[in-house]
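Removed from the display is one protein chain of the complex; every other protein chain stays in position.
Every chain is named by a letter (A, B and C) in the order it is written, and numbering of its residues begins at 1.
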Amino acid sequence: MSDPERLLEVRDLRVCFQTEGGVVKAVGGVSFDVDRGEVVAIVGESGSGKSVTAMTLMGLTRSANASFQGSARFEGTELIAAREDQLRRIRGARIAMIFQDPMSSLNPVQRVGEQIVEQIRVHDHAISKRAAGERAITLMARVGIPQARERARSYPHEFSGGMRQRAMIAMALSCSPSLLIADEPTTALDVTIQAQIISELKQLCEETGAAVILVSHDLGVVADIADRVLVMYGGRIVEQATLDELFYDPQHPYTWGLLGSIARLDRDRTQRLPAIAGMPPSLVNPPEGCHFRPRCPHAFERCTQVPGLDSRLAQGSGHLDRCWLSPEQKRKLRSVEGVIGLASDETVIA
Amino acid sequence: MSTDPALAATGTEFSSDVARELQKEGGIGPYRLAARRLARNKVALAFGALFALIVVMCLLAPVYAHDIAHTGPNDEHITQVIKVAGKPTDVLSPVGIPIGPTWHGRFFLGADGSGRDVAVRLLYGGRNSLEIGIEATFITILLASILGIVGAYFRGPLDGLISRAFDLIWAYPVYLLGIALGVTLQLQGLDLGVFKIKGSSLVLTALIIGFVFIPYVGKPIRGQVLVLREREFIDAARQQGLGSLRIMFGEVLPNVASTIIVFIPLILANSILTEAGLSYLGAGVQDPNPSWGTMISDGIRLIPAAIHLVLVPGLMLVLAVLGINVFGDGVRDALDPRARIRIEH
Amino acid sequence: MGRFVVRRVASTIGVLIAISIFTFLIFQAIPNGDPALRLAGRTATQTQIEAIRHTWGFDKPIYIQYLRTMEKIFDGSVVSYNQGFNVEEEIRRDLPVTASLALGAGFIWLALGIVFGALSAWRAGRWLDRGLTVLSMIGVSMPVFFLGAVLAYYVGDKWGVLPPGDYVKLTEDPWGWLEHLVMPWFALSVLFIGVYSRVLRSTILDNINDDYVRTARAKGLSERQVMIRHVLRNSLIPIISLWGLDFASVIGGGAILTESVFNLHGVGQYAAQSVQALDIPSVLVITMFGAFTVVLLSAIVDVVYAALDPRIRL
Partner (left out) sequence: MTRYLRSIGAVLVALVLPVVMGACGSSSSGPTVTVVQGTAPDYLDPSQGYTTQAANSSWVSYLGLYTYAHASATAGGQVIPAIATAPPKVTGGGKTYTITIRKGLKYSNGEAVKASDFLFTIERAIKLNWGGAAYFTGNIAGATDYSKGKSNTITGISANDATGQIVIHLTAPYGAFENVLAFPSAGLLPSTTPMTPQDTSPPSGFGPYEIKNVVPNQGYDVSLNPSYASQAIPGVPAGHVNIHVKIETNTTTEAEDVLNNSADVFDWGDTVPPSLLPQVQSQAASRYASEPTALVLYFFMNIKEKPFDNILARKAVIMALDRNALSRLDSGNITPGCYFLPPTLVGHPSTPCPYGDPSKSPNIAAAKKLVAEAGLTGYPVTVWGEERQPRKEYIDNYAATLNEIGFKATTKIIASTQYFPTIGTLKSHPQTGFADWQQDFPNPFDFYLLVDGSGISQVNNENFGEINDPFINSEIKALTPVLSSQLSSVASRWEKLDEYVAKKAYLGVFGYEKVPKFTSTRINFSQAIFHPVYGLDYTSLTLTK
């Protein structure tokens, strides 16, 4: 709180949705920090609560059937309990967001330039339309859109996927935010474009000094950019570590599974990639104890109790996890055919 | 669309996505799910019950006519004198003005311009209106589904022909085509080779209404099938060597079934309204058979002396159609929460 | 655009030819339908009937009769069986009435449809939404001639607030014009208001969950700005196109019931009367005119749609 470097402090954030199927506990007590200029990745599969966490920070999950607990302080402002108008001043200006599908995330019937101008002018009432337009063009050029002046007059459907995401980035950065939340920014894109976009994003953030929360299901994407990684499963953080720690010394069996399913260049292409067997947990009636228990080949009696998010490594570092296994057991169990992975009954073809 | 259930932010949409998720998990069929959703929609159920009540009342028309009103729907009592509050009153005054509601067994809702019991005619008229509505709906849905599916499935010249035919019917204002067909066909009846329909038959009116609405259902179904036929499971079925008929009605039909179901109450409501309109224009149900539409239009002549002749069948008609519409809306919400399907009036 | 025009003109011509043939054939099916008998009257002799048959060309084969009628329609000389009036002049005279009805009602139903639909979606699930839903449901369940007759009785006759029918020329008496049209406008609008508000409500609720709306919120736009600039604006596109078609159908004689119940001598009433009188030339011209307005306005709608939604190509 007193740390000037600390940009965001999330404490025990819980998000529930009332639905006709029951109460969905989408996020079940998440705590983490983001420092200025830091890139934090949140990784997990669909339904793990990673996107809800990210969007809740922006207040985008607010609705009649949602309820929130916990806190998130951003630059000294409480976000979770904030009034809508307070939040609005932060949205877009201090925290900006990039979404997964750049096609549907841009208004299809508005020119791209106009959409950026709208963002600029909503936070800067003094700026003229013309000046805002010029700034939009500059921003577009800066994110690598060629012939930005002409392209500003185009509609989203006239852009390629990568160009659209660049336009989204230009829009997000238009008010120089201190935090950029990127929710699966490259999922909808071609693999070759993915890398480009990610590196440009990284470069832009370094230039502007913005911190990034990168939400992704793909550890491969995260590897290029993240300083720290949070792994989420079933609405909880199951492991939190620096990028290197996570890749070289993963503690949670779920993380092993994620790592095991990355296609890596150093592996034989023809080899089968193991996927994690089973279904993601129900958020309405989650399994008792460790949420990963039903899918975990290494589960034992103790797993019916919820493991805390603790540091279980000797060094007492910031590397936290939620697994009852001892570090030694983990080290042994995570090695599958010589690489990190989750032992499994099923495999799929890559 | 994201499969992450929590991604969608607001109420209605969110719930439906979760439901889809649940359905994947629990293996509840889409129709059971829809039924469950419908069961929770108390307003829709209440209006559905209202409609059912009206249907039951109309079905009981003979009982009412025989045991309470003691007269048939077409029996005239023009020169009769009945006692109202002890005073003898003409059913039809010498200048032809009918008696108003007596609120008793005989002429409970008054008499019409020909000295017939309005309450009895209201119930019998309801039977006719509903019968026409149901038959017309059946015709529309059946033909529209077949034409839409067959056309879109085979494409080519057949589809071209069907589409043009849809366009042709669609380019007419509904009532104009309805009265043109009504006026001309009622003069001669319709000879369809196998069976003949007399000009005064209710089926003829139903047929005309059913015909007029075909493109309004056929076009959306055709559009949906055009998309479906490009999907993998149809390809798969084709590669398995299934015949066109099997694919159309075994694979395609179940996938457009929810659209068809959504259209049923819509067409039913519109058919009943159209019957009323055509009867008002003299091209619907033929005298002396009552229908709500003919009753209203006969009654309009006697405004302002006997406004009850318009109000009674009119309100009944509105209530019945309202019942169908609200219930149908509930069905649509349950089956198609995104409400993509609509019909022009 | 060029191809669009060519394609549309071709299909319009096709529809018009088809519709004229179809209409013509409908009336050929009448038993004892020889129009000469109707024209001759009850006391006519055989000679007279023959003479009429000859002058009107009823003794010619059907396709010749059709072609001759169409020829007359094109050179504007087609006259009705009934009183020998020039049909196109009739339509031209009836059109201001129908146009007055359509313009006023079209404005009302569009405006109220949007307001009700937007309010309903804005308050989805709340009391206002439920109330408006019930209202719009009643609207779509109400036969216009019933509503018209009841309105004319209570508002017109009983309370004497407004005249219960008839048309007064705008050029002669603007106030009277307005006074006479208020009830028909309202009666005709009720159904459409119901339909439009329901359509708009569901379109809005559909769009509200679109990703670009989330983007708009994430930009820091106020809820009002999000709703008006993004949700409502995008949701109005289909409403506008719907409006074009409905408006066309009213202009083309679709408001038969409204015109009849309020005794407005418009295209619709003319159509109803001509059909009942089995007056083939009039019916032919009216249906072709109606179809033409529908096809023309749907082409305009497509152009407007393409302008409003750049994703659509003509």
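Operating definition for what follows: a residue touches a chain if its C-beta (ideal position, glycine included) is under 8 Å from a C-beta of that chain, and two chains touch if they have at least 3 such contacts.
Quick caveat, the model's predicted, so the values are computed rather than measured.
Student: Using the contact definition given at the top, list the shown chains touched by the missing chain.
Tutor: Even though it is not drawn, that chain still touches B, C.
Student: Using the touch definition up top, pick the residue from C:95, C:155 or C:178 that touches the left-out chain.
Tutor: Counting the whole complex, the residue in contact with the absent chain is C:95.
Student: Which listed residue, B:29, B:94 or B:157, touches the chain dropped from view?
Tutor: Once the missing chain is taken into account, the touching residue is B:94.
Student: Write the list of chain C residues that the hidden chain touches.
Tutor: So the residues of chain C touching the unseen chain are 9, 13, 30-34, 37-52, 55, 73-76, 82-85, 88-93, 95-96, 164-166, 169, 171-172, 263, 265, 276-278, 289, 292.
Student: To test your reading of the contact rule: which positions on chain B touch the chain that is missing from view?
Tutor: 74-76, 78-79, 92-97, 113-115, 183, 186-187, 199-200, 282, 286-288, 301-306
Here, only the chains that are shown with their structure count from here on.
Student: Moving only to chains each one touches, count the minimum steps from chain B until you reach chain C.
Tutor: Shortest path length, in steps: 1.
Student: Based on CA centres, what chain would you say lies at the far end from chain C?
Tutor: Farthest chain from chain C, going by C-alpha centroids: A.
Student: Can you work out the whole-Å distance between the CA centroids of chain B and chain C?
Tutor: 22
Student: Can you list the chain A residues in contact with two or more other chains?
Tutor: Residues 55, 60, 64, 100 of chain A touch two or more partner chains.
Student: Provide the list of chain C residues touching at least two other chains, using ranges where the numbers run on.
Tutor: Chain C, residues with two or more chain partners: 125, 214.
Student: Inside the complex, what are the residues of chain C that reach chain A?
Tutor: So the residues of chain C touching chain A come out as 125, 210-212, 214-223, 225, 229-230, 233-234, 237, 308-311.
Student: Touching chain B in the complex: which residues of chain C?
Tutor: Interface residues on chain C, with respect to chain B: 11, 14-15, 18-19, 22-23, 26-27, 29-31, 33, 124-125, 130, 133-134, 137-138, 140-146, 149-150, 152-153, 157-158, 191-192, 195, 198-199, 202, 205-206, 208-209, 214, 245-246, 249, 252-254, 256-257, 260-261, 268, 271-272, 275-276, 278, 283, 286-287, 290-291, 294-295.
Student: Can you check the complex and tell me which residues of chain A touch chain C?
Tutor: Counting only chain A, the residues touching chain C are 55, 58, 60, 64, 84-85, 88-93, 96-97, 99-101, 104-109, 118-119, 122-123, 155, 157-158, 168, 171.
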